[in-house]
Structure formats: structure tokens, C-alpha cells
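This structure is in C-alpha cells; I'll ask about it shortly.
One protein chain omitted, others in place.
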Amino acid sequence: MEVIQPILAHFNHWITIFLLVAGLYVVVARGNMIKKLIGLSLFQTSVYLLYISPGKIFGGTAPIIDDKIEVYSNPLPHVLILTAIVVGVATLALGLGLVVRINEVYGTIEEDEIFTQEDDEE
Amino acid sequence: MNGGIFPEGNTVMALTLIVPLIGAVLIPLFRAKPNMRETVTLITAGVLFDLVVILADKVLKGGVPSLPPLEVFAGLEIKFEIEPLGMIFALVASTLWIVNSIYSIGYMRGNNEPRQTPFYICFAVAIFATLGIAFAANLFTLFLFYEVLTLSTYPLVTHKANDDAKKAGRVYLVLLLATSMLLLLPAIIWTGALAGTLDFVPGGILAGKVSPAMMGVLLFLFVYGIGKAAVMPVHFWLPAAMVAPTPVSALLHAVAVVKAGVFSVVKIVVYVFGVDALREAGTGDWLAYVAGFTVIVASLVALRQDNLKKRLAFSTISQLSYVVLATAILTPISLVGAAMHIAAHAVSKITLFFAAGSIYTAAHLTEVSQLNGIGRRMPWTMTAFAIGALSMIGLPPTAGFLGKWFMLTGAVETSQWVPVGVIVLSTLLNAAYFLPIIYNAFFKAPPKPDKHHPAHGEAPWPIVLALTATATGTVLLFFFPGVPLTLAKMMMGLN
Partner (left out) sequence: MIAHHLPVIIVLVPLFGALLSALTKRGAVAWGIALIATVLTLAATIGLLGHVLHDGVISYEIGGWAPPIGIEYRVDMANALVILIVATIATVIMPYARVSVAKELAADQQAWFYTMYMLCVAGLIGIAVTGDAFNAFVFLEVSSLATYTMIALGQSRRSLLSAYQYLIMGTIGATFYIIGIGLLLTITGTLNFVDLAARIAVTPYDRAMLTALAFITVGIGLKLALFPLHVWLPNAYARAPSTGTALLASTATKVAVYLLIRVYFNVFGISNIVGDVPVLELLLVLSIAAMFFASFVAVFEKNVKRLLAYSSVAQVGYMILGLSMATSTALTGTLVHLANHAMMKGAAFLAIGAVSYQLGSVSLERMKGIGRVMPVTMGCFVVAGLSLIGVPGTVGFISKYYLVVAAFEKGWWWLAFMIVASSLIAVFYVGRVVEVAWFAEPSKEAAKLKEAPLSLLLPTVALAAACVFFGVDASLTAGLAEAAANALFGGSL
């Protein structure tokens, strides 16, 4: 139990790390440009968790000032992550837009096929 | 002050630096009218010469013209001040530029060279850089103009723009830039860190501040960092540079560029290390051996060159190391010899190159073995050549004798027998590679003219005029060495 305790106590970080590595793996390992973007999103999502989960304080409540309540959760991470999500969405949208254009001019979104075309050209 | 129309030495000095640049700007404006363009070059050279003479007058009277320093950033200044050695160098360069400009006109037109406008522009910039080196008052300024000179002469070396020229240009640029950046620049910065200043000061700035061993290291960095001095093994660039048109080889690779190299060596030894300090440190002795080695080996190589310009190039390498050798003897009188040899070799070697170019223009011959009997067809050229060659050997009544005389005096006085041996041996070698050319030219029968080598006479008159002038100068300098000799003695405080 003593061994597992510290691991369990930080389980949110373990999930963060899993998402982060999984996302990065997809980006590196997949040749399909859409799948790469999915991996990238997964990778970014891990950050949301990294920020938000420490903001929760056990027994705390939403940060709306009230005389009866003494413990509040930290609101700052939520605000930050709202911004980060917007940035993430914008990145994803731009990335997908680029993939659409690439599909139009190359006729494929598989990286290896595109590189073959490029090699032929040069 | 009685400086004529320019009362202030400073104004004259500023003008001296600016005039070649003005020339460089004006020349392209007349690119469509070659006659006007060449007139601009000649006028620029003439004005420059006058200005330098005015400056020389002031320096001879004990003046030290200087310009207000321009601060690059805190602790680094571009600074000009004329001391006697720099005055000699500026006099030599500006005088010979006039002659060389006349010669260039004959040569470039005689050979129908392309792209003459950039040629004259780069030439003017190179002269500007040469004057910057001559007047530099600190190591940084010297370095700055040293690099400007390298870069402005690179297009001249590659003027022909064929594969040979490009290859030679690469050797030229890479070797000169690499040595200066890898060795000279660190040496300068290191010196600045150790001495706390980069200024040239009589007696040196390193004396008493660094260990003898450190002096040796710095001297090594400086001597090899100044690739233009062509001390072996960093001499390859000079033979490579011979692909350039002959006026370039004549003024730049016999006078401006190479002299900038040995001038810098002398200047650094005198004003950065200090002759006395370096002699006491005893860690500069190797320089005499290296220079002596270069003198002898370069002469031996010259013996084996059939290409006339290549032979002259190796002769130049050998003669440059005379100056370095004289410096390494480290006595005041030998340094006077070094300064005199800078002037003497300049006027003699330019004569030899002029002659080589004259032969090329008139007869399209480039090899020593083709020159049998050419003295009969080109008497002016070959007489001038003979005078230049005698000066190289060091025989009176030519200028080359003077430098050698002082060097020998210095070496004998301090019982340094190695330099004495080197000078004697090399004199014999010089005779061995020059005298046969003269003998063959005058006393062997010329080959019958054929299709490839039609009968020819002298080269165009500007060429003949130029080489006659410098040959005369070679003799006159022997009889009237007053101005450079006085300046050289002033440098060492011997007056």
C-alpha cells in the first residue's frame, strides 16, 4: 500500500503523462496527416489536465465569494485553459485547413506518398 | 605651419583617405567613356600623390598628423595617425599608383581586357585600403583595412573569370581570410585583453605586461595571421594570385598587398611588441629561422619556375621574408633596413612585373624559356628588367643594395651569423635565377618569327613609359635615398 499510495495520490499526473506520450507517439508514428493532427490534439489535451487538476482543492467549491464558505478551488487554471483550448482549436482548424489544401494539390494526405511525388519532381 | 593651401595636416590626411574613394565613385559614372574614366583614375592618383607629399613634408618636419578617432563601440576605435614607417608605405603606394595607372591603360587596352570599369573601381578601393593600413593608429584599424584590402583585390585576382581564375581566387581569399581571422583576430583581441589597449605606441604596449613565452605565442599568431607577409607555409596565395592581369600583379602583388603584410609585421614588432622588449624576451628568435628558410627555399623554387610571373612571385616571397628577417634581427639599424627594403623592393619588383606584362602584351610570351633574344626587339623593356633584376640581387647602383646593406650591418653588429649567411646565399640564388634571363634576352639569337609568334616591337607607349619610370626610380633611389631613409631612421629614433 505504501508503494502504491504516492502513485495514486498523483494519478492525475499519470493520466497527463499517458496522454502526452500517446499523443506524441501518434504524431511521430503515423503518416496520415489527419491522424497526426489527432495525435497533436491529444498531446495538447494532456496540458489541459496538467493545469486544471491541481486547481481543484478537495472540499473547495466554486470561487464565488460567500460568507459560509472558506475553501475555494483555484479559478486561474480554468481561465488559462479556456484560452489554451481556443488556441488549440485554432491550431487544429488551421492544420485541417492545410490538410484539405494538401489533399487538393497532391491527391493524398499520406506523407510517404507525398514525399515520393516530391522526389520524382526533383 | 606652411602646408600651402591646406594649413591643417588633419584636413590633408582626411582628404588623402577620401580621394581614392571619390575616384572609386566617379569611375563608374564614366563607364561609357573609357577616356574620361581613365582620366578620372589619373587625376585621382595625381591628387592623391600631391596630398601624400604634403603629408610627408609635415612628417619629415616632426609632425604627427592624426584624425579624431571614430568610436565603433566603447573600447574599440577606428583611429588614424601617421608615423614615419606608415609615411614610407603611403609614399611608395601613392607614387607607384600613378605609374601603374598609366601602365594599366596601355595593358588593359592592349590586351582588350573585359570589364575594365570594375577593374579600376576595385583598384581605387584597394589603394584606399592600403592608405588605411599605412595610417592605422591601432591594431583594429589595421585589421579593418587589411580585410578591406583582401576583399577589394579578390575581384581583381578573379578578373578573367575563367576556371583557373576562380580556383586561384578561392585559394587567395580563403588563405588570406582564414589566416587573418583564425590567427590575427584572436591575436589582436588577446593583445587587447593583456595590454589593455590596441594602440600603436613607440616601444610597444606589451612590454612588461606579458611573459616571454606569451610574447612568443603572440608573435607566432601575428606573423602567420598576417598571411600577406607570405612567410612559408602561408605563401600559396601569392603564386595563385598571378592569374590576375599584370598591372594587378605589379602594383598589388608586388607593392600594396604584400607590402601591407610585411609593413604590418614591422609595425607590430616595433609598436606593439617593442624591439627591445622582444629581444629581451628572447622568444622571437625562431622568426629569423623561419624567415631565413623562406628566403632560401622560395629562391630555390623560383629557380625552377619557367613561367615568368610565377618566378617573379617566388622572388617576391623570398624578398618579403628579407623584410621579416631584417625585423627578426631586432636591432634598430636592421629595422631601418627593413623599412628601406619595403621601398626598394616595391619600385624594383614593379619594374620587373611591368616588363613581364610588356612582353606579354607585345609578344604574348609568358615563359622564361621563350625569351631568347627578346632584348633586341624590346630594348627598353629588357633594360628596365635588367635594372630591376640587379636591384633584386642587391647590386649597386640600385635601390636593392640599401636595404641589404643595413640588414647586414645590423646582423654583423650583433654577431647574428645565420641571417648573414642567409643574405649572402640568397644573393647568389637571386643572381642564379635572374642573370640567365638577362643573358638570354640580349645575347642569344631570337627565334624566327612564325605564325604563332609574329615579329613584334616594343609594347604600347604607356607601358614603356611606366617601366622606364620605375627603372629610373630604382636607380635614383640608390643615389637619393634621403626621404625614406630619414623616415626610417625617425621610426627607430636614430636621428
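Brief remarks follow.
For clarity, chains are labelled A and B in written order, and residue numbers in each chain start from 1.
In this section, contacts are C-beta pairs under 8 Å (C-beta built on N, C-alpha and C of every residue); 3 or more make two chains touch, one makes a residue touch a chain.
The shown structure was predicted, so the numbers you read here are calculated from the model rather than taken from an experiment.
Among the displayed chains, contact with the absent chain in the complete complex occurs for A, B. Within the set B:182, B:365, B:412 or B:465, the residue that contacts the chain not displayed is B:182.
Touch with the chain that is not drawn comes from one residue among B:64, B:174 or B:428, which is B:174. Only one residue from A:7, A:21, A:69 or A:94 touches the chain missing from this view: A:94. Remark: the residues of chain A touching the chain excluded from display are 20, 24, 27, 33, 36, 40, 43-44, 47, 50-51, 54, 76-77, 80, 83-84, 87, 90-91, 94-95, 98-99, 101-102, 105-106, 114, 118.
Where chain B meets the omitted chain, the residues involved are 70-74, 76, 78, 140, 143-144, 147-148, 151, 155, 158, 161, 165-166, 169-170, 173-174, 177-178, 181-182, 185-186, 189-190, 192-193.
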